[in-house]
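Mind having a look at this structure? Questions to follow.
The complex is shown incomplete by one protein chain, all other protein chains being positioned as in the whole.
This part shows chain A:
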Amino acid sequence: MTNDKMILMANQIAAFFNTQPGVDQARGVAQHIKDFWEPRMIAQLRAYLAEGGQGLDPLVIEAATVL
């Protein structure tokens, strides 16, 4: 998948969890990604983060630490 599409998808997930009450939004994002993304998609996200993760919502970046 293109990085643009991946960023869009990850940011959409973050946009939802950003609106949720409580303090564990990043865990919500990470859990959602772990539950629904196939390993090669997660690998792509990790690789993109390693390159700086430009354009990713800060919550996605935070979530990646618990992925």
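One rule holds for everything that comes next: a contact is a pair of C-beta atoms (placed from the backbone, for glycine too) under 8 Å apart; a residue touches a chain by one contact, two chains touch by 3 or more; residues count from 1.
By our rule, contacts and distances are computed from a predicted model.
Trainee: What protein name does the UniProt record of the undisplayed chain give, "Ion-translocating oxidoreductase complex subunit D", "Branched-chain amino acid ABC transporter permease", "Fumarate reductase subunit C" or "Formate dehydrogenase alpha subunit"?
Mentor: "Formate dehydrogenase alpha subunit"
Trainee: From the list A:13, A:45 or A:64, pick the residue that touches the absent chain.
Mentor: That would be A:13, which touches the missing chain.
Trainee: Go through chain A and note every residue touching the omitted chain.
Mentor: For chain A, the residues touching the absent chain are 1-2, 5, 8-9, 12-13, 15-16, 19-22, 32, 34-41.
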